[in-house]
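Only a single protein chain was left out; the remaining protein chains are all shown in position.
Labels for the chains are A, B and C, by order of writing; each one numbers its residues from 1.
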Amino acid sequence: MQLIQSNAITKERFLGVRALTESICSSLVPEDTVVQPTEFVSPPKWHLAHTTWFFEQFVLTKKPYYSWYKEDYSYFFNSYYNNVGDRVIRAERGVMTRPVLQDILDYRRHVNSEMAAILEMDLTPDLYDIIEIGLQHEQQHQELLFYDIKYILGHQPSFPILDFKVKLKPVTEQRFVPISEGLYIIGYSGEGFCFDNELGPHKIFLNDFAIANQLVSNKEYLEFMKAGGYEDFNLWHAEGWDFIQSNAIKAPLYWHKTTDGWKHYTLNGFKEIHPDEPVVHVSFYEAFAYAQWKDLRLPTEFEWEVASSQFDYGQLWEWTYSAYLPYPNYTKAEGALGEYNGKFMVNQMVLKGSSVVTSPNHSRPTYRNFFHPNMRWQYAGIRLAKSI
Amino acid sequence: MQLIQSNAITKERFLGVRALTESICSSLVPEDTVVQPTEFVSPPKWHLAHTTWFFEQFVLTKKPYYSWYKEDYSYFFNSYYNNVGDRVIRAERGVMTRPVLQDILDYRRHVNSEMAAILEMDLTPDLYDIIEIGLQHEQQHQELLFYDIKYILGHQPSFPILDFKVKLKPVTEQRFVPISEGLYIIGYSGEGFCFDNELGPHKIFLNDFAIANQLVSNKEYLEFMKAGGYEDFNLWHAEGWDFIQSNAIKAPLYWHKTTDGWKHYTLNGFKEIHPDEPVVHVSFYEAFAYAQWKDLRLPTEFEWEVASSQFDYGQLWEWTYSAYLPYPNYTKAEGALGEYNGKFMVNQMVLKGSSVVTSPNHSRPTYRNFFHPNMRWQYAGIRLAKSI
Amino acid sequence: MQLIQSNAITKERFLGVRALTESICSSLVPEDTVVQPTEFVSPPKWHLAHTTWFFEQFVLTKKPYYSWYKEDYSYFFNSYYNNVGDRVIRAERGVMTRPVLQDILDYRRHVNSEMAAILEMDLTPDLYDIIEIGLQHEQQHQELLFYDIKYILGHQPSFPILDFKVKLKPVTEQRFVPISEGLYIIGYSGEGFCFDNELGPHKIFLNDFAIANQLVSNKEYLEFMKAGGYEDFNLWHAEGWDFIQSNAIKAPLYWHKTTDGWKHYTLNGFKEIHPDEPVVHVSFYEAFAYAQWKDLRLPTEFEWEVASSQFDYGQLWEWTYSAYLPYPNYTKAEGALGEYNGKFMVNQMVLKGSSVVTSPNHSRPTYRNFFHPNMRWQYAGIRLAKSI
Partner (left out) sequence: MQLIQSNAITKERFLGVRALTESICSSLVPEDTVVQPTEFVSPPKWHLAHTTWFFEQFVLTKKPYYSWYKEDYSYFFNSYYNNVGDRVIRAERGVMTRPVLQDILDYRRHVNSEMAAILEMDLTPDLYDIIEIGLQHEQQHQELLFYDIKYILGHQPSFPILDFKVKLKPVTEQRFVPISEGLYIIGYSGEGFCFDNELGPHKIFLNDFAIANQLVSNKEYLEFMKAGGYEDFNLWHAEGWDFIQSNAIKAPLYWHKTTDGWKHYTLNGFKEIHPDEPVVHVSFYEAFAYAQWKDLRLPTEFEWEVASSQFDYGQLWEWTYSAYLPYPNYTKAEGALGEYNGKFMVNQMVLKGSSVVTSPNHSRPTYRNFFHPNMRWQYAGIRLAKSI
C-alpha cells in the first residue's frame, strides 16, 4: 500500500468514515445483524466488529499504555490474517450471537474514542499508513455490508421493505468509443492512497478496440433471456454451463418470475424491473455469455483503464475478461498486511469502476476489484467491447 | 392420540404452558433467537412461532369468524406437515430474521387471547383433542428449546454464563434389580393423554434380566475414556466407529480438554465435570460402546418399561437398544396429525424416561422418545442392563 | 456361529462351493471384473480374491508350515476385519486392476489345493468351525456376486445380454393365512450350521395376524405406481420421501420408461416386465409405502418366521418391519469373527427367506439377512401382512 500525505488523516475524517458504517446498518434490527445465510456472506454485526478490531489490532495495541478492550475479541473478529493468531473460521461467523449488537456498538465507541485521542495528540508517522489502510478497509466493508444486507433480507420469505437510498441511473443510447492501438501506462502513479495491487505503473500494448459508453440494460438482458441465452451451451464457458445447470440459474440473482412477469428484490423491496436500468447481479459467466450472444466481448482490465476517461462509470462494478494477477513489479508487503491482496491472486477475475454502494472517495480508474467468476451478490454489471 | 377428559383443558392450564415457553427464552437476547448453527437445531424464535402457528392452523382457523393473524406465517412456521401446505425448509430457518422476536411475541399474545376466548366460551368437543395435542406439542418444543439454546450458546466462542435452574442429581451406589421372565403388558392404557405411538397395550415376553438402579456417572465414563474406549474398534458398531472417526469424537458433546483436565459447557457456563453426576450428551453409539466395555448391555425399551417402577428416572433420557418401530396395532391418524409420529418410525432408536429439562407433567413410563443413534445434543444418558 | 458335525466338511463339498463361485463369474470378461460403479458394489475380482483370502488368513496361515502365497494379498483383500490388520478401504476396491483376474484364479487354485490337502489329511477339530464359516461366507459372496454383476452390467450404456439361469416364478392367486396369537419360539435350534445372529432360541408373544401366501407382483406394483404412489408423501416415511425425492426415484431399480412402456434390465438383458412375476429391487421404503397404500403392513421378522411353514418362499428376500437387533442372549464371538455380524446391528432392517440367486443349502427359516432401508440392488421383494 502506498503512503499518503499526513494531513489527509484527521479526527473528523476518521470519525466520519466510522459513522457511515453504523449508518448503513441503521435500518437493521439486532436479529438481522447475526445471521450468515451462506458462507460468503458475513453477519453485519461481524463487519461492525471486525473493522473495529482492525484498529485495535494494528494501531491501539501498538501503544504501550493500551490494553485490549476484551481480549477475546481479537480471536472473534480476525478475518483471515493468519499472521495475527487464531480466528473463528469464516463458515462459523453466523453462530456468534454474543457479544450482542449493543456490545459491538460499545466496542466501536470505545475504539473510536481511543483513536480520536491518538489522532489529536499522539499520531506518530509510522501509524499514518496503517490508519489509512484501516479506513480504506472499513470502506470496503461498507460496500460488503450493502451486499450482505441485501442478501440477508432478500433471502428471507417476507422480502422486507427498507428505505435505502440506492438508485441506479437509467442507461441512455449506446455507442462504441474507439481507442487506437499503442503503448499505454497502467497502474497508479498519483500521490494519494492506493492498494498494493494497483502499484507499479507499467507499459501495456493494446490493439485497436472500441468500448461501449453505456452498461447493458435490463431490457437488453431480457432479450438475451427470451432468446434462450440460458439454454444455449455454445454461449457459455464449460464451467459456466455447469454452474447455471447445477444451480438452476435462469436469470440474475434476486430476479423472480411471477405471474406478472419478472420482478426483483431491491434494497427498497420487491419491485418491477425497470427496463432502462443497467442489469445487475450477474456472474462473470453470465456477462461472458451475454457478450458471446451479441458477438461482442468483455474488455480487458487494461482496455477499460485506458478508455475510462471516455465514459461515465460508477453505477456498477464491471466484469473484465482479465484474471486477477500481480502487476509486473508487484511485491507483497511484510507481515499481516501482506495478506491483504497477494494471496488472492489466483482463480478470480478483475472488476473495474465502482458502484452505487461504493463508499465516497473510494474509487479511481486504477482500482482493481476481484471476485470469483460465479459470484453474483456484488453490484456487478456488463460493459461490452470489441476489437476493431 | 388418545382423547382425554374434557375438564383437563382450562384457560389457566393453557396459558400456563404457553407462558413457560416464553420463560425458557427469558434470558435470551434477540440475537440468540434467530441463528441455526446446524440443521437439527432450530432458532428459538422459530420454536416460539411454530408452537403458536400450531394453534392457529389447527384450532383458530377452524372457526368461521377467524382470519389469519398474518397469512404468511402459515408458510413461515409450518415444520413438517406436508398436508397443510408449503413450508420454509428446515435448513433455512436460520435465515429468517424477520418477523423479529417482538413480532413473534405479539403473535403469541394474539393467539393466546383468541385461544383463551375459545377455552372460556366456545370450546366444542371436537377441539379438545387437538388443543391437548397442541399443548403436548408445545411441551416437546419446550424441551427442544433447552437443547437448542444450549447448542447455540455452547457453540460460540464466548461460552456465555446464564442462570438456568437445571441441575442433575448425583448418582449413588449402583445395584442391579432382577426381573423375572414372563409375559408383560407394554403400552399406555390409562385415561389421560398419550401419543399414538404408545397406544395399543400388548403382551411381550421377556427373559430374566437385571437392570441398574442408577445411571452411569461421569466418573465411570471417564474410566472408559482413559481405558481407550474411543480407540478400540471392537467396542463399536461399524457405523458408530465411522461416526466418531470422521467427527474426531473423543468425549461427550460439550466436553473440552483443558490444561486443567476435562471441563464442559453447561446452562450455567463452563464448569468442572462433577464426577458423580450422570454422564450426559452421549450418542447411542457411545452408550453401546460403554456397555460393551463393561461386558453389559443396554436394556430394550420393553425391559425398561417393565422395570421402571423399580428405579428412579427423570434425570436424563435413557438410550435403549430398541429401534423406534410401530406397536402391533399402531395406526396412523388421518390428515396432518398422522404425520406426528408414524413417518419417523425407521432409522431411530427409542429413549425412555424423561430429563431434567422435560416439561412438568410430560412424563410417563410408556413415553417413547426417539433419536437417530448419532444424536448427542439431547439430554441423554446411559442405564445398563444384563441378561441373567 | 454354531459348530456343525464334522462329517459335513469334505473335500468334495469344499471344492464344490469354491467352483460355484467361479462358475457365477464365467460369463464375465476381465474388464467386467475390476470396476466398482458405486461404493456398495465390489468388483467381481475382489469377491474371488477375498473369499480365498478368508481361508488363507483364518486356516492356512495357522499351519506352521504354510507361508503366504503373496504377502500383500492379506492387505489387498481383507474386507472389514479390523482385527487382522490394515486393508484397502472399500471405496477404493475399484482402483485395483492388479493383481489381474488370472492372478486371482491362480491364487484360488493354490489355496484350493492347500485346503484340499488339509481336508484330506490334516483337519484338526479346531479348524472345523472356521472352514464351515468360510464356506458359508463364500456362499454369501456368491449371492453378492449376482447383485454386483447385475449392477455393473445394468449400469453401462450397452445393456449387455448374458445367459444367466435366473428366473422368477409367477405369483398365483393371493390369500391371507391367519396365525393365532400365542407364545412362539424364535431362533435356530437345530444341529447344522447357523450364524451367531440367529442363535439363542427364545420366546416371543405374537398377536393374531395374517400373512399373504404370495409376494406382490409387478402388475400390482404398477397399479401403485399408476395411482401416484411415488407422489403421495402420506404413504412414505419422512426419510423414504427424502430418499425418493433426492434420487428422483419413480420405479424399482433397473426399470426404465420407454416409449413402449416400462421395461427392466435383467441378467438375460433388457426385457418386457412380466406382470405376474414378483416385483424385485425395491427398497424398504418402497415396500412400506406399497403396504400403506394397500392399507396393509409388512410382517415383523417374528411373524414371518412363525408363519413361514404356511407359504413358499425362496424367490426373493422379503423386507420385514423389524430392525436388525441382537436376540436376547446374543454374544459376539471373540476376535475377528466377532466382527461378522454384531457390529452391523444398528440402522438396518431384517429380510427373511432367500432368493433365486441364493446359493444352494444356504437358506433356513431362522436366517436373518439385513440391509439399510434404502438399498435396492439386492433381490428383495414384498410380502404383506395384517393384524386381525
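Going forward, contacts are C-beta pairs under 8 Å (C-beta built on N, C-alpha and C of every residue); 3 or more make two chains touch, one makes a residue touch a chain.
Remember, it's a predicted structure, so these values are computed and weren't measured experimentally.
The chain not displayed here makes contact, within the full complex, with A, C.
Considering A:30, A:94, A:229 or A:373, the position touching the chain not shown turns out to be A:373 (whole complex). Summary of contacts with the chain left out: across C:17, C:34 or C:131, the touching residue is C:34. From the set A:10, A:38 or A:83, the residue in touch with the chain omitted from the display is A:83, counting the whole complex. Between the chain not shown and the residues A:15, A:162, A:177 or A:323, the one that touches is A:323.
In the complete complex, the residue from C:12, C:72, C:163 or C:231 that touches the missing chain is C:72. Along chain C, the points of touch with the absent chain fall at residues 29-35, 37, 45, 72, 75-76, 88, 92, 94-101, 152-153, 155-158, 160.
Residues 80, 82-83, 183, 202-205, 207, 209, 233-234, 236-241, 284-285, 288, 321-323, 325-326, 328-329, 338-339, 343-347, 349, 373, 387 of chain A touch the missing chain (whole complex, contact as defined above).
By our rule, only the chains that are shown with their structure count from here on.
Because contacts link the chains only in sequence, without closing, their graph is best described as a line. Summary of the copy comparison: rotating chain A onto chain C for the best CA superposition needs 180 degrees, to the nearest 5. Two copies of one sequence, chain A and chain B, touch each other mainly through matching residues, since over half of the numbers at the interface are common to both.
The chain with its C-alpha centre at the largest distance from the centre of chain C is A. A separation of 36 Å divides the Cα centre of chain B from that of chain C. A separation of 58 Å divides the Cα centre of chain A from that of chain C.
Here the spacing of chain A and chain B, counted between their Cα centres, is 45 Å.
Among the residues of chain B, none is in touch with two or more other chains.
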